[in-house]
Every structure is written in C-alpha cells, then in structure tokens.
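Every protein chain except one is present and positioned as in the full complex.
And then chain A:
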Amino acid sequence: MEPGLSIESGSAIRVAVLPVGGPIPPPRLREYAALVARHARVDLASLRTYYAEHQKSPFQHQPWETGCLRLKFVLGGCVPSPWEDFQSSRKVLAVIGICHLPSSPDLDRVAADFIDSARSYPSALANRCFAFCPTDAQLSGKKRDDIIMLPPSDQQSLELHMLTMIQDLAASLLMEFEKWVLRAESTGTILKTPLDSQSSLGSEEVIKAKKRRLGRAQKIIGDYCLLAGSPVDANAHYTTAIELARLTGDVFWHAGALEGSVCALVVDRMGQSDPVLEDEVKYRYYTIIQLYRRATLQDNAQRVSPVSFELEAALKLARYLCRQELAKEVSDLLMGAADGAKALIDASDRLILYIEIARLFGTLGYKRKAAFFSRQVAQLYLQQDNAYAAMSAMQVLTMTTNAYHVQSRKTMKMNHDLSKEPRAGNTDSGKVHPQSIVSLFESQWSTLQMVVLREILMSSIRAADPLSSWSAAARLLRSFYPLITPAGQSGLASSLANSADKLPTGTRCADPCLPFIRLHSFPLHPSQRDIVKRNPHKKEWWTGAGPSGPFIYTPFSKAGASGTSKQEVSWIVGEPVQVMVELANPCSFDLVVESIYLSVHSGNFDAFPVSVSLPPNTSKLVLLSGIPTKVGQISIPGCIVHCFGVITEHLFKEVDCLLLGAAQGLVLSDPFRCCGSSKFKSVNFPSISVVPPLPLLVANVVGGDGSILLYEGEIRDVLITLTNAGTVPAEEANVALSGKNQDSVISIAHSTWKSALPIKPGGEVTFAVTLRAWHLSSADLETDGSRSPANSRRIAREGINPFLDIHYAGPAANLENGDVSLPPGRRLVVPLNICVVQGMRLVRARLLSMEIPARFTETHLKPVSGEDINLLKIDPYKGSWGLRLLELELFNPTDVVFDVDVAVHLDDADVDQEVISEGDAACHKTRIDRDYSARVLIPLENFKLPVLDASFFVKESSSDEPLGSRAAAIAERNAKAELNASINNLISKIKVKWHSGRNSSGELNIKDAIQAALQASIMDILLPDPLTFSFKLAKNGTVINDDSSKDFGSVLRCKDPISAHEMTHMEVQIRNNTKEIIQMNLSISCKDVAGENCFDENSATVLWAGVLSDIHLEVPPLQEVIHPFSMYFLVPGDYSLQAASVIIDATDVLRARAKAESPDEPILCRGSPFHIRVVGTA
C-alpha cells in the first residue's frame, strides 16, 4: 500500500529526488528539496520551447493550452514496487540528484555517485543532477553535461532557474512517454504482476496470458497517456482495455483499467464539482472495489494478495467523497477498510491503512475517530523496535492528545486562545452556574487519558526525547495522581528525574508538574499598608475625602469607591513586596522544589526565588517576594517553578478551575484538601499598579526597639530617630498621637522634627518624647505574680500602648502637561512600647494620732529661721493635742534602690496660719533598699480649716430632720462638694516623689490610699476644735492684751522655766473658732506627775491666786479671751496644766463636732495639757 493515494494519483509522474555527493546539512537539503518540489505541476503550454516533436505524437488529444503534467517528488527515493507494471504511476520515471557542492568538491565523484544511485531505478526515463552553491573554481571549470550547476544567487532567480530545469525535465519526460507508447503500440510488451508470476507454470495459463496481453497493453498505454497529461487519449485506451479485460476475464486488470478510466474522468473534469460526475465516480468505484474483491477471492490461495488494492480503492473513494454531508458514507467506507486490516499481511501496509483512515476521519471532522486510529498507528509503530518508529509513535500520539484533552499546554495555547477567553470571564464573575462548571471539565475520560499519556511517555523514552517524556510524565502525574498507586507515582517521579538528567539545565517545559500552587493571600508589607492616598483639598491630607454634605452617607458619592470587590494594591518601585502562595504535594514521595518565584510577564518585577521541600501529602505556605522595578501595571498569572530539573510555569487560574471542579465533585480530587489544607477559598488577585518611589521613613527608638521599661509613675524622655530609607525626600510630615494611654505622652518635641524637614534620602532627625508611666491596675498586678523582669514584660500587652502616627509625603510631581500630581503619602506608626513595671508599692496608709503635750524646752525656744528643716513643727504653747500623722508604709519589690521624698505643698493662703511650713525641697530623703519596706510619716496638722463652720454638718442636721426639703438637699449637695474639694485639696498637697538610679524619677500615686486612710477621720483632721486653749507666762502679773502675739517672742525667751516658791503669773488664752458667741464655764486644773490634783483644797501643793474654776466666760466669734491667774509652786517637779470648759447652751454645730449623742449631754471642751517644769528646792 502507498500513503497519500487519491483518485487523481494515477496521473502523477513519480520522480525520485536523491541527495548525492558529500553529506548535505539537513536544513540545506530541506531547502533544495523544497525548491524542487514547488514545481509539482508543470503546464503543458510552458513546455513548448523544450519540446521537439520527433515523430507523430500518439497523444492526439493532448490539451496543449490547458493541460499539465503532474510530478510527484519522492525525496530519498523509494523501493521499487512489484506492482509497477500494473500501475505506471508507481514507477519512478525520473531521477533528480541534489548535490551540495561545498561539501563535495570533486565533480567527477558527484557524477559517478549520481549514476550509481540512478541505476537502482531502471524505470527512470530521465535523469538530472542539480548542484547547488558551486565555488568559483567549479564554475569556471569545464562545463559538464551531467551536472547542472545552479550558481549562488538570490532566491527569486534561483527559483526561476529551477523552473526552467524542471520544465526541461518535464519536456524530455513527455518525449520519452511518446516514444514508449509508440513502441508499445507497435511491438507490445510483457506485463506481469505478482499475481501472474505465481501461476506462470500451467500451459493453460500461458495461453490465457497471451489473450490478456493486448488488454493489459492498452491499460498501460492509457496510464502513460494519463501521465502525459492527456486524459481523453487515456480514456480511449482504458475503454478498450476494459472491454478486452472483461472478455478475457482478467478481473484484476479490469479493475485497474476501470480505476484508470475514473482517474482520467476526474482529471479531465478537474475543478468541477458535478453531482452527476460524483455519482458516476461512486458507481464505478464500487464496481472497482467489487472487482478487486473478486480478484482477491480468486487468488486467495496465493501468497501475494491484491487485497491492498481493494483497500486503496476504498480509501481513494473515501478521499474523493470526504465531505461533511457524506460523512455517513465515508465512515462506512473507512470502517469497511479498517475491517480489511486483518487481511493485510504486511505490518507496514496495515500501518499505512490506519494512517490513511485516521487522516480521512480527521478531514471529516471526526476527531475522536481519528485519534483512535492514530493510536492504532502508534501501537503498530511501537511494535517495531527502533528509535525512529518510537519517535513516529510519539508524534502520532501527540496529535491525538487534543481529542483526548490531554494536550500539552504549548499546543493548547495556540489552539484555545480564543475559545478560552469567554470562559475566563465567566469564572471571574464569581458566581458560576453549576452547568458551566461542568462544561469546564468536558470529555474527562480519565482512563483513556492516562493510557494515552503513558504511551506517550513510553514512546518518548524509547525515542530518547527527554523533553517530551518529561512533559508527558508531568501531565500524567499532575492530572491523575489520585488514580496512580504510590509505587507508580514514585516511578513517574524517577522518570521525570531521569528525563531531566538528559536535558540541559534551565530547560523550560510548557506543562507544569507538581506541586499544585494556589494563591493564598496577599500579605501587605508594613510599608505598603501605610500608603495613604492624599486628599488634595485638605491640608490634613491623610484624613481622607470627607463626605460632601452633613450626612455620613451620601447616595451621590461615587458608586465605585466602596462597592468594588476587586481591591487595588499599590506597589512601589524599589520596595520589596510579598505574595503568599500555598503549595501542595499530594503524592507519596518527597518533593523538592529547587526554586519557586512569581512569574511576571509585564517585565517590571524582579522576583526572588526560594526553595521548598514538601514531604509526602503535605501542603505548605510559602512567602514569595520580589521588587517592582518600573512604574506600570503588574499582573501575576502564576509562579515559575524549578522542580524535577525543569522550569515550568504554574498558573493560578488553572488550579482555581481545578478546585472549582473538585468542589462540585467533577474532578478526581482536591490536591489541597487531601493534604490537610483548609477549605477552598477563592482569592481574587487584586489589580496591582506600581507607583514611583516614595519617601520611606524608618523610626528607631534610641536605646533599642524593645519596650521602654518604666516604673509606675516614672517620667522619662525617649528619643526617636526618623531615618529616610527611601530615595525621595520627605517634604512634609505630621506627628500625632493615637491608641490607648495617650495621656502617658506628656510632650513631643515638634519643633525638632519640623526644623529638620525636608528629610533627604538617608537623612535622619531625632526628637524627644516625654513619657510618664501610667499606673498599673490591680488586674495587672495580679497577673504579675512574680517579680522577675521576664514576667513583668508580660504586662506590656498589645493595645495598651500609645502610637505616634507620622504622616509624611514626598514632593508633588510635575506632569508633562503642567498638572501637578500628588503622589500618595505614607503613614508611619511608631508604637511606644511602654512596659510599666511595678515600682514602689504602697503597702498601707494609716492615720496615727499623736498626743504630745505642749511644753517648755530649750529646743523649742530657739529662734525660728528659714533653715529649719524640721517638718514637724509643734507649737510649744499649744502642744499637739489632736495632731495626726499619716503613716505610709512603702515596700520596694524591685531590684533597685528608691529614694523617697515627701513634700507638702502649701497654698499661699495658709501662710499666715503656718509660717514655719517649708517647701518640698527641704525634706529628708528616705532610702528604701530592694525588698525592704519603710514608713514615711506625714503630719496632717497644718490642714485644719480656720473656721468651724456649720456647713460641714449639714448632713447631720438634715438627718435630724426627716422631712428634708429640696433646699436642704441642694445645700447638702453643695456642702458635700465643698467637703470633697477640700479633701482633694488636702490630698493633692501631699506628694511623694522618688528617685532611683541616675535617671529614673517619678511620683508615687497614693491618692487613693490616702483617701482611704483619711476617710474615717477626715473631720478630725480638717475641722478645728470649737475652742482652743493655750497657756502662757505673763510677765509681772499683768494681763497681756489680745494682740499679745506680738510679744510672743519675748515670752519664749524666758530662759529659766519656772522656779518654785515664786509667784508665777500665767494666763490662759481661749479662742473661739466658731462663728457664734460661746458661753462657757472654764476651769483650770493642775496635776503633778502622779496625777494628783494640785488644786485640791485639802492638800494643795500649789497655791494660786485668781479664779480657777467655774469661770463664766463669753467668747465672741473668732475672738480670743484671756483669763489671767497666778500660781505659786511649793514643790519643784513636773506639772501639767489643763484647761477645760463646759459650753453653755451649745449649738447644734458644737454638738455635732463633739459627737454628742443626746441633746442633754453637756459639751465639754478641753485643751491639750500644758507641761510646766518647776525647778528649785523644795
């Protein structure tokens, strides 16, 4: 059988094209062969010049104007067929030699070589040898007849030259045909086929053959007429031959002649599509097929079977009819031909048959049928055990991949570029109808696909084509891993590795293998996140475009602003960016991805490769990074993966489709889910645009970026350095505070950084921020169970720190058209990681009452000076009856030493009351070592209010009146507020400051503690007694005036206290601290050390003059009254005087102050004891 046969092929002159001489480089050979093969059709009209009619032409009806000769060039020649005599078109009628002269300099040898090779074609009627690219020496040499040299020139003239040569060849062939026909007509020829040779023995056969000879000769002459381009002549001869063959019963030749006549008919009517002609051809060909079948049956016993002619006839008819409308008929013919394959003995015949069937089905549009027969072809090829057959098998199988939907992406790209587009749009819209998902996975005949891929793999390994085998194994593994056993998967992996070994490094393949890659997320780089679009209409551009009206939501705002699902991302030239992808290895072997990086086709991105190793059945998240290099749009369709030695591109979209199918149960398996990864979540790739460089400020807290360790209440300056790490100066900036605990930032040195603007690239500015540590809440303290610093750091939780929001922007760029474009600004958030650790702890605060009697001592008589740093100042004449001390117990749980200062700030208003009080600086420091506690005493004496006012007791009075009016309630509220204010005033006067080390200092927050301590006895502290008593020595027994305070100093200068046996003049001063007149009965008592009353009338040890008991006095409001008396001490020693008075007709205020329980109770007022030391002899 011969490939590529058609009805018209009977009219083609077979020309062998042979390379001769030295080896010809393949591209050259192809080029020369193409040059020759262009002239497959030579018009008869153009042969006139080369044609010389020697005798009368046997082709009487030759159409010189319209006809043509058809040449069929066979490169490399062919084996002579045993059926040459039967069909002249099978004969090689001419031989053309092609010679590449630079590789074969010896012309004689070329000529000899050509003659040698032409000798194997005895049927050749004309020979030509073309020599290309001759050297100058070869050209200038003796002109040879046997070699035609084509001097090097441009393509056009070379073609013209070649045309001339072919026309010459055709003309000489035509003349040879004439000669041959004339000879055959006159002498006759012996024509044999393999059928005849088998049965040449019997004499009967010989006679039969003689009879048949004439008919056969006519048939051959007809063949030659057809070859000579004269179908009309041919038809005449064929008609004779048919008649003769029918008469002689020469079935085989009858069929041959009939076939020739159809060919003549078709060639004659070339280019006309005529249903009548078609019917005629069909009818005759069915006859031909019948005749051949009969011939086959007749000669069934013989070894050589003419069954191939029957099949060829069927194929010829099928090719002739091969149109969509006649698909049924053609496919019947082809199926019939396919059935005939079993009868074919020669494997190569079967091969050709299948090839032809596949080709015809392909032409018919039956892709799957074509693929099926192609696969049969490939299997026949694979039965031959050589590399070329394997290569052919591989190529044939590759052609079938389209029909089985396992094609390489390389070919898919070419074929499906257009058809893919609408689908892509469909999946992008998010909501996909289930039906259209199904259509994504059309024709998934997985079994067949696997078989085809496996066969491709097998054949490409045999054909030593590593790239194809890699690609096939990759497709097999990627698409069908769930159907392949673990052993099979490992086998594929090793075949991938083996193929890669044979490939040069850096080979790219269109088909991705493992791993499966999907886009996981788009982690924004910190610097990216902080790009702020500038609002050109606002000075504070970072605040965003505010609503245009008074409403928060305006329906007229741009619809696209918020509703777009596709987010936009800006990347900055020169700043690294990251994309998170998820890799999955669903197979049972370790997968080593040598490198993986983002694939960007827009060419403005530098991707950084990373290498990953994936254990069996695992997935992994990988962060891929890169740097945009140019302004513009970036699209990232997938990743470039270097795995199994080959570089491939993995597209995200494909995996998304796969996962979509897996979600619907249409695909075998979801590679990510079987690796234990989370559920499928489609990630939209945002549209990425690259913007020109922006300034990039980097903040650095001087002294380390860790948290700033502060003790509670500590105040410290923190230096922050801003460095411009970008390539553009930062021209404007704004620093603001945000986050929690903003009040812990006391001040920011705005002027420092403002003066440093613009910050040039590489420039830096350092500014100070003053911080005060806040106080830990009790919850914080509880969590901070142990005191180790590691634990204390835990307190520095997220979200409790203040932030510095720094908005900054580069210069505005001037566009070409004169407009000013505002590049986006940026925000830098500097967290002030303040870690507050517990400093000194207030263990307890309590109030101590100290009752120190007034006394005369030397120390108290010292003159008062400014340098006196005694905090506790007791009026020696009044004593400290009712003095209270606030005791603070402090504990130092830290590792450092604290110095504590207690300071009491006094208002100016208090100066007249207590002159001797000093400022805080004068206080003593208390040092508390680590793990020690200390107590600090704070006297609270100086806080007494000057007046005992009724307002403080409104609460009590109102409680006495159950029917309190509204006015009372208001008064109560006012009074309460006043009281609270005075308490707060009191507390705020007390400050406990601490220092630790060189630069830690702060204030202890003891407000609450003090308040708690004072709550019970706040009245006692704040309110003065209604009456105060003080004793004084009066000089010379005269009563000192009310303004005796002026002489106060002289009294104190009395050196000698009191001597016995001497009349001592004394006076008691009674002050009314209320706003009402107080009437009272005053009595003065004197006691000795034993506590005996010295004024006892029976055994008095002290003599006295003046009234000492039941003195009725009336003290006007806020005034003092002095009652003088004299005493005469008989015995030296210590005595104490005490004044007491019973208030007559006490008011409610006084009762409340005295905490009287019943209204009848006498109100008693006592002063502090006055200590007198009496010296002398008894």
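We take it that a contact is a pair of C-beta atoms (placed from the backbone, for glycine too) under 8 Å apart; a residue touches a chain by one contact, two chains touch by 3 or more; residues count from 1.
The rule is simple: contacts and distances are computed from a predicted model.
**Q** Which of the following names does UniProt give to the chain that is not shown: "Mitochondrial import inner membrane translocase subunit", "Spindle assembly checkpoint protein", "Trafficking protein particle complex subunit" or "Ubiquitin domain-containing protein DSK2b isoform A"?
**A** "Trafficking protein particle complex subunit"
**Q** Which residue from A:V181, A:L448 or A:A1146 sits in contact with the chain not drawn here?
**A** In the complete complex, the chain left out is touched by residue A:L448.
**Q** Using the touch definition from the top, which of A:Y366, A:W571, A:F1095 or A:F1170 touches the missing chain?
**A** Here the residue in touch with the unshown chain is A:Y366.
**Q** Tell me which of A:R375, A:R716 or A:H1171 is the one touching the absent chain.
**A** For the chain that is not drawn, the touching residue is A:R375.
**Q** Among A:D274, A:D339, A:D590 or A:E1114, which one touches the chain that has been omitted from the display?
**A** Answer from the full complex: A:D339 touches the omitted chain.
**Q** Identify the residues of chain A touching the omitted chain, counting contacts across the whole complex.
**A** Residues 327-328, 331, 335, 338-339, 342, 361, 365-369, 371-373, 375, 404, 434-435, 438-439, 441-445, 447-448, 451, 664-666 of chain A touch the chain that is not shown.
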